[in-house]
Structure formats: structure tokens, C-alpha cells
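Here the complex is missing one protein chain, while the rest keep their positions.
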Amino acid sequence: MNTCIDLLRAALVLGLSGCGLAVVYGHRFSQTFFSVILLSGSVALFFTALSGWNVDFIWQASLPIYFGVAPLLIRLDRLAALFLGLLGAVTFCAAIFSPGYLKHLEQRLNFSLYWFSLFTFVTSMALVVLAANALTFLVFWETMSLSSAALVAADHTSSAARRSALIYLGATRLATAALAGGFLWFHAHTGSWNFADWHLATAATVIPSILILIGLSIKAGVWPFHIWLPYAHPSAPTPVSALMSGVMIKIALYAIIRLFLFHGETLPAFGITLLTIGLISAFWGVLFALVQHDLKRLLAYHSVENVGIIVIGIGLALYGQSQHLPAVACLGITAALFHCVNHGLFKSLLFFGAGAIDASAHTRDLSHLGGLAKAMPVTMLCFVTGSAAICALPPLNGFASKWLIYQGLFTLACQTHSRLGAGLSCAAVGVLALVGGLAVACFTKAIGVSFLGRPRSHEAEQCSEAAPAMLVAQAILAATCVVLGALAPAFASLLTPLSAAATGSLATGNLITLPLLPLAIILSGGACLIYLFVLGPLRQTPPRVCRTWECGFGQLSPRMQVTATSFAHPIARIFKPVLLYKTVSEISGAHQRHFPERIKADAVMTSLLESKVYLPLIAAVRRLGRQTTRLQAGSIHLYLLYMLIAAVALLIIGAAT
Amino acid sequence: MLGLAETLATAAAIFGIFMSGCRHVRSAIYLYAVQTALVASIAFVYSASEHTGPALNISLAVVLAKAVGIPFFLGWVVKRLDVRTDSGAFLPVPLSMHVSIALFATSYYLASSLDGAAGTFSAAAGATASISLVFTGLLFMMTRRLAISQIIGFLTMENGIYLLGLHETRGMPVIVEMGVLLDVLAAVMIAGVIVFRIKKNFKHIDVTRLTGLNEQ
Amino acid sequence: MSTILLWLLTFSCLLFLPSLTIGIIRKTKARLQNRVGAPLWQHLFDTIKLLRKSETVSENSSWILRVNTVINISIMITLAFLTPWLSFKPATSADDLFLLIYLFAAIRFFAILSSLDPGSAFGAFGASREATLSVLVEPAIILALSAVALSAHTSNLSLVFALTANTPISQAPLWLLAGAGLFLSSLVELSRMPVDDPTTHLELTMVHEAMMLENSGPNLALLEFSSALRLVVLYGLSGQCFLHALHCIWPFASAAGILLSISIIFALAVVTSLIETVSVRLKWTRAPEFVAYGLTMSLLALLVALVTGVSS
Partner (left out) sequence: MKISLVPVPQAQLSDNLVDWLHVEDRRLGLISSLDGGQLVTLVLDCTDASAQCWLTPLDSDVYHSLTPSVPQAHWFERALNDLFGIRAAGHPRLKSVLQQSSCKGNLHPLRSIAQCGNPDHGHKSDNSYLHVSGEGVYEIPVGPVHAGIIEPGHFRLNCLGETIINLEIRLGFLHRGVERRLTEIPWRSARFVAEAASSDAAAACAIAHAIAVESMSDITVPERAQYLRTLALEVERVSMHINDLGGMSVDLGWSWLAANLSRLRGMTQEMAALLSGSRFLRNFICPGGVSVDPDARLGELKRMSEVVSKQLEVPINAFFDNSSVHDRTVKVGEISRSAARELGLVGVAARGSGIAYDARQHFAHGLYPALAPAMAVETAGDVLSRLKVRSAEIVGSLDLIRTALDNITSGTTSSELPNKLPGDTIGVGIVEAFRGELIHLIFTDKHGAIKRYCIKDPSFNNWTALAIAAGGNLVADFPVCNKSFSLSYSGVDL
């Protein structure tokens, strides 16, 4: 208990002192210095979580630290500890990764601002997780949003980054508005700011629950509120992208889990809605990821997919609770929590990989990469591991959590008496399989186009392996993915008490019944044996190295390998109606009919939501604004008239009541 | 457990679903033939189980006329017109197949409420199949381009209605059956002739392009 | 003791059935075209020959080349021990439906990577086509297996596929539809006609062959063996569905199951060769429609499973 508090205190002190030092010495001290502070803070945070696993401790600030009407209230329980641990782990790796990565951004970043925002960001994330009442939550939620927006705009030389930060800020405003509305309603309803007193998703609290859900969904990047995510995540420097994608959006999901799942009875409609939205998110995210050719943007869209998968888990748990199917609820919540952790790990790993490529090749555009396998073998190994994990290939960690989702859906279909639930869960199994196939296509594209084949540009040719510290950060995460995958049954049973607390059922023992560790050993052992005895060093004649088959024509040029767009083209064509995908070719030059001089061909994709929903909405708001400005004509008489009308109207209303 | 008639009816509905996923007009006609043969054999099963001698012959006539005669006639029309594929107008063909699966599920719910039976599949199977056939035929007519497909869709609907009648009344009076049969035969002949006329006047039989008809 | 015997039998099937089945397909096709055709065991001879040959490797390839081969073959052999593709294969605790599907996905993941590895244009569009097809096929396979798993209320396929006495006859359509869905999907998954032509010499139309273009010698031997094994496992799986349908109608002794489960694979091989002889390869943009038929079978199976499951 005491160690836990001490560690937490240490972490907070380190975070705050990091902030202070960054403001004062941001330009003078080296990146390594700040990274070490961040590193020690994250270690403290991680061990807080470890030591806090078996304690449930609440701390209320004494009077001066008071947010107007409610005190600063912190609660460290098992759920919070899980997410604190994730935050600690990812921050730990980000801290190791940072010094090497930031080197290539030296000209473009204001380090004082960067480190200040980063420390604020991490500290506020920790405090959001720990927040036990609405005001504490909201205050640190806001701090988290603002500091992360500052980090998105950190690269002040890029106008795209500024634009992204604006879009992100707009989204967070809406999120906070919705959250605040929901929280106020709940306070009015229950008279308490404490989360523990609130019961969401019941028949009496539909509207505020929806408001809170919307607020949190915007932050989590759930469809259809994911629009900001593919802008903000790629623009931020890589350690920040990793933290945002790996942890920040998980914190919104954590809030959903905490607020919705631990209060018993819920309406089935919430479960069904979340399940459906999760499915759409997963499908939508992976589909749009497939047609991206900016590596980080691709990863950002994959976050939408994975958030969708987690939301499916949450929806499953909610629906299971509402239908009194504890087994389903237990599977759902375990899956959601497990996938939160997993996604945090492999997504930050993948972002680090993308960052390492960015730092070395100075581009993230897949059409300029290629052939990095020779130059960056370790980065590639880690990236492949991360990709395999995100594609849920057994026996990596992604598979374990996705398996839990599948099992949950399958159990639901077997046990439910509701035809809607059964049909929906079967459809979900199909959609998830589709999403899995799309994810494989997407990541093979990303790896294939960036690491394999021949370099497509001079920059890619000149690449060299990332700095050792950057590799260590990736290797730690990759190893965690493997270990967590092989030991998934044990980890899942660690989570079981949590889900048992949520569902009110007794612990059901081992959720993952698959022998994943033996499987991993058999697979890798078999692979090694086959390599040694059939293909490897024991063969007498070494393989002959020659050019890739070029049909006898001569040297292959870098153009003669598939591009990212072309690889995804056949799939994109199938989903044309969703992607609004089309091929445009433009032929020009002197004798166009038979002998054109220039041909240009491009695949054009428009985001359905952006073009058909959000932009018209924004345009409508603008138009409304312009109409409103007409009222302000500048004439003093007109204003007097307004006042007169207002006064008369008020009087009439007053008289009427 | 499903009775033989219910199994046959379900099979007919499934073949109807396959038909709705068929782009090739001639394959659609074949599938229609199989589906009709199944429907007719249900009539055969009913009449055999009711031990009504003459009805047996009537069902055989129905089999011959509807499962053999009409497809042959339609096949001839298709050959004459030299049309092969109907790529669908509003819905991609594979999707319309999946929509008809959804309609099959819908008709199951409808059928179970129609029968008032306690949701057991076997009780509702016959009605499910017939309603689903009607839906499938309607969907087929709705989503297809060619006039010939409209005929096939219409005939499928007719199969569904016939099957529903059969299922609800356990065999129809001979005279009604004959009358319906004659009506259908006449309708198909007339439709065939009309298609020829459309082809002759418009050089195509694409009904989505016939919207300008009223102006001519 | 008998378990050991059954394991041995399974193991020998795993070793020899793939080549024999490929041999049957090729022989039947040759006979249907009035050719004599290669010997029945030619595939095995080829594999052995390739294992002894030296190897040519592209200068552009990376470690993915080797990793793909070893992972491919080791996963495939594991899958052959896990999947209940033969009715007599002893059960293991890892026969889970979703695990199997994702192990197949793992094979595909590395296969696609290895075909992108040498930077060949042919391998690349082969990979792109493979990815497209698998995106479409994966839901069909998972739904077909889910349908039969739902009817058995467990996702452990050994239990699902265990031949139990007194299976009601009403289960027959479910098994038939699931089997048909699986078979159609495996035709696509295995890159056979009418979606891909395994005998084509045209690089531009290849899917599976284009992906293996840069492999040679023992590497190629292992990949060829692995894809033949994948063929028998998938055929075995859909064959088991048909056997169950048969078992619903006419319960046979489990001893007959040994013979039947092998001969149904051969029967499906003959069906494949018939299809490949008389069918024309589909236009590439029509391939999704063919997959849609497999998906339809699976969806219908699922519908039947749900409808009969809810009432029971």
C-alpha cells in the first residue's frame, strides 16, 4: 500500500518537475536528459500499477486542491492499475526511443514546448485514469486534450500539422462539450460527482449516457467520430503518436468500461448499439487503412479498426449483462481489456517502426520507400512482429484477444434466446473475419512496399539502421507481444477477477483454453528444425544468387514492383461504394488519339463521411453564421430595435407565466 | 423433423436464392426449372399422400408444363434474342443473393407468426419457403434489367403463391390447378411475344431504358 | 495403443495423401482430355527431385524468403494435426475453429510477404490477387464452420466433427450446405479453377503460381508440398461435412469412416478435375461473384443452424 503511494507520488513529482525543467531549460538540456526523467517517471508509474494491482486505494485532496464544487478525488483500483501499467510501459519505450528519433527533428521542434507538453500529457493521462469523480476527470481530460493538441502542432514548420491540430482541437471541444453535458445531467440526477454513484445506460439515464458515450467515442476515435484521428496521429512526432494511439484513445475506452460496465443492469440497446458501431468502426478503419500510402496515416486508420474491436468487446459485455449471460459478458470485458493492452503495445511498436523509417529515410510515403530490409533488418523484424500481432496471427498477443472476442460472439450465438442477438453475433463473426482478411492485406502491403523489393527512391537507398536505443525500444515491445501471446491464458486469468467484478459472476477460471505456449514452441521448433535440416547451413551447395526473373529483358527498375496503391486496387475496387474509389487517367500531348505524349493515372478516393456528412455540416454552420452576421448591420437604431423587441418579448413571456 | 414436402419446399426456396444470384439468363432459367420441378413434386407428394388418383396425373402435367415446357420456351426466346447476361440494375447480383437470404430469414419470422405455431422450424418450413419464393421473385423482378428476367421473376412469384396455397390447403381442387396452369402458360406466351416486340422496336430488352416510353 | 495406431495412420495420410490427391486430379484431367498423363505419384517424385536440387535465390530477397518457407510448412503440418479433416484423427485440445482460421491466415501473411520480397512485378500482382481473394474467402470459410459449430454448441472442431450416433436427419441440409460452402471457398483458397488456373503458363493471369515464381529447389519443394497438404486438409474438411450429411441419412460404422474419409477426398479431387476440364476461367472482376456463391452456402447453413438451434 505504502510503496504504491510512494511510487505514485514519485511518478507525479517526476512528471511535474519534468514540466518545470522543460519550461526553464528546454533549449539548454539535451534530449537524453529529459528522456531519462520521462523514463524514471514511467518506471515509477509502471511499478505503481504493479504494486497497486492488489490494493484499492482512494485519496481525496485536502481543501486547497478543490475544483470549485468537488474535491480532487483519486482512486487506484485494479482497472486503473491496468491502464496505468500500459501507460507506464508505453511511456517507458517512448522515452528510450525519443533521443534517437528527435535528432532528425532538431530544426523543426521547439523543444521547450515539446517536453513541457509531453510531460503534461503523460501526467494528465495518469491522472485521468486515476480520477474518481467527474470534475477531476474533466479537468485532467482537458489538460490531456490541450497538451496533446500542442504536441500535434509541435512541428511548427509544417502547415499540415497546424491544420491537423485544429481539426483535433475541434473534435476535442465537441467531446468535452458532450461529456460536460452528460456529467452535469448526472450530477443533477444523482447529486453526486463521484463515478461510483452513477448508473449509466439504464432506462432512466438514456440521454446523458448517450451524451457521455458520444463524448468518449469522439476521443476514442469510434466511427463515425474518427475523422480527427487520421489527421492528428500522423502529424505528431512519433513518440507522441505512439502515446496517443497506444494509450490516449485507450483511456477514453477505459472511461467507457469504467462508467458503463461496473454498474450492473443495463439496457440491451446500448450493447447492440456498441456492438454494431464497433463492427462498423473495425470495417471502416481497416478499409480506409488499406488505401493509404502514408505509413503513419495507415497506422492511424488501424487504430480506428482496433478501437472498433475493443468496442465490440464492450458491446458484447454490455449485451451479455443485459441478457444475464455472464459467460458472454465475462468474455467480452476480458477481450476488451486484453485488446486495449495489446493494441497499446503493438500499435506503439508499429508507430516506432514508422518513426524509425521516417528518421532514416526522411519520408513516410510508401511510394518512396522499398528495399529497407537490407538496411534496417532489426526494425523490419520488429515491424513484422508488430504487424503479425495486429493481424491477430497466432500465437501472438493480438490473436489471444481477438479469439476472446470470437468466443464471446460464438457463445452469445449459442446461448442467447434473442434472434436479433444470435443473428448479430453471427454477422459479427463474418465481419470480423472480413476485417481480419483486410488487415492481413493491409499490413502485407505496408511491409512489402516499405521493406521488401528494391528501393524506390534515393532516400530509401541511403537508409541506415536506426540508433541502438530506438531498436531497444522496439525490441522490448516486440518481445512483449510475443511473450504476452504465448502466455495469454495466464494473462487472461489475471484479468478474470476484473471481469468477474463487472459481471458479478464468480471467477470462471481459465478463459483461454488454447495451449498457446506449446503451440508457439511446436511452431517455432518445427520451423527451426526444418530450416536446419532442409534449407539451412547443412546443405552442401549454397544457393546461387541471381537477379529476380525479368523475362530476359535486363535489369529491373524500381518502377517494376507493385506500388501501395496498385496492391490495394483490386480490393478497393470491390468496396468502391464505401470508398468512393475511382481511377482517373488523363491523356494529353500532341497526337492524343494514338500517340499521346503524357499519360497520368491516379486512383482517387474520397472519404464518404467527410465529403458527404462533415463538410456539408460545416458548410451549413458557416452559412448559418453568415446569416447571423446580417443581424449586425452596424446601425445603432437597429440595435435599439433589437433591445426593444427583446424587452417586449420578455415582458410578454413574464406576463404569460 | 422435417417432412419430405417441407424439405422439398426449402430446397425450392434455396434454389430460388441461387437463381437470384445468377447473372446468366440461361442458368437462371435452369434454376427456375429445378425450383419448379421441386414445387411440382411437392404437389405430387401431397397428392400421393392423400391417395387421390387423378390428382397425381394433374401434378405430373404441372411438372411437365411448368418445369419443362416453360423453361424450354424461355430458352428458345433467349436464344432467339441472343441475350446472355443480366447484370442487374440497382443492386450488384451477389448482393441481391444475400438480400434474398435476409428475406428468407424474414419470411421465416413472418411464417412463424402466420402459422401461430410455436416457432418450430418444421411447422413453418412450408410457409417460409413459399413466402421466401414470393419475395425472391419480387426482388428478382425489381433488380433486373432485362424483360426476360421480369418474366422469370414473375414465374418464381407464381411458384411461391402456388406453394403457399398448396401448403395451406393440402392440395387444391383439380380445376383450380388447371385454371392457374393455363393462365400462367398464356401469360408466359404473351410475355414472350411482347419481349420480341420490345426487341424489335427498341433493339434491346433493357427495361431500365424504357422509361422514356410515355413520351413516344 | 489404438490412439498411437490412429496417429500413425494420420501421419501417413499427411505424408502421402497430398501427392496422391494432386496426382489424381492431374491424371483425371489428362484422361478427360484424352491424354495419358503423368504417373499418379509424379508430384511426390517432383518434390523429392526438387529437394535434391540446388537453389537459385534473388539478390533482392531478404530473410522473409526462408522464414516464409519454414513457417508455412510447420504451420501447415501443425494444422494437419489439428484440423479434423480425417474422421479418425485423434482429438487434441487445440482444435479450435478460430485458431485454425488464423493459422491459415498466418500462412497467407507470410506467403504474400515472400512474394513481394524479390521485387518482381509478377509476384507482386499475384500477392495482390491472393490478398483480394482471401479477404473474400475468409468470411465464407469461418461462417461455414461456425454454422456446424453452432449446431454442436462448441467451437472445438474435433467435437463438432465427431461422428455421433443418432444425429437427426434434419441436420443433413446444414452439413450439406456447409460442405458445399467450404468446397467452393476452398476452390478459391487453393487457387483452382474457375478463379485461378493452376496449369496456366501465362504469368499475367497467375495467382498462386506467380507468388512462388522466385522459389526454387528445396524451398519450392516445401512450398509445393505445403500447398498440396493445404488442398487435402481443406478438401478433407468439406468432405467431412458431406460425410456427416451421409451419416445423418444413413449411419455408417466408424470403421467405414476411415475408408470413406479418404475416398471422399479422392472424390472431391475428381470433381475438381471435372470442373477444371469443363469450366472457363472467370473474368477477374467476376471472381467475387463466385466467392459470393460460397458465402451464400455458408450463410444458408448458418441460417439453418440458427433456426434449428433456437428451437432446440
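We call the chains A, B and C, going by the order they appear; numbering starts again at 1 in every chain.
Everything below uses one rule, namely that a residue touches a chain if its C-beta (ideal position, glycine included) is under 8 Å from a C-beta of that chain, and two chains touch if they have at least 3 such contacts.
Since the structure is predicted, the reported quantities are computational estimates derived from the model, not experimental observations.
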Chains shown that the absent chain touches, full complex: A, B, C
Options A:Ser40, A:Gln415 or A:Ser566, residue touching the unrepresented chain: A:Ser566
Given A:Ala196, A:Cys551, A:Ala620 or A:Ala647, the one touching the chain that is not displayed: A:Cys551
For chain C, the residues touching the chain missing from this view: 29, 32-35, 121-122, 124-125, 128-129, 193-194, 197, 199-205, 276-286
Footprint left on chain B by the chain that the document does not show: 23-24, 26-27, 84-85
Where the unshown chain meets chain A, residue by residue: 293, 367, 550-553, 556-557, 559-570, 572-573, 583, 585, 590-591, 593-603
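Here, only the chains that are shown with their structure count from here on.
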Inter-centroid spacing, chain C versus chain A (mean Cα positions, whole Å): 36
Sequence positions of chain A contacting 2 or more other chains: 419, 423
In chain C, residues with contacts to at least two other chains: 288, 310
Touching residues on chain A, where the partner in the complex is chain C: 370-371, 373-374, 377, 380, 384, 387-388, 391-394, 399, 402-403, 406-407, 410, 413-414, 417, 419, 422-423, 426, 429-431, 433-434, 436-438, 440-441, 443-445, 447-449, 451-454, 513-515, 518-519, 522-523, 526-528, 530-531, 534-536, 539, 541, 543-550, 556, 560-562, 566-571, 573-574
Contact set on chain C toward chain B in their complex: 168-170, 173, 288-289, 292-293, 295-296, 299-300, 303, 307-308, 310-311
Touching residues on chain C, where the partner in the complex is chain A: 51, 54-60, 62-64, 66-67, 69-71, 73-75, 77-78, 93-94, 96-99, 101-103, 105-106, 108-109, 112-113, 116-122, 124-125, 127-129, 131-132, 134-139, 141-143, 146, 149-150, 153, 155, 213-214, 217-219, 222, 284-285, 288, 302, 306, 309-310
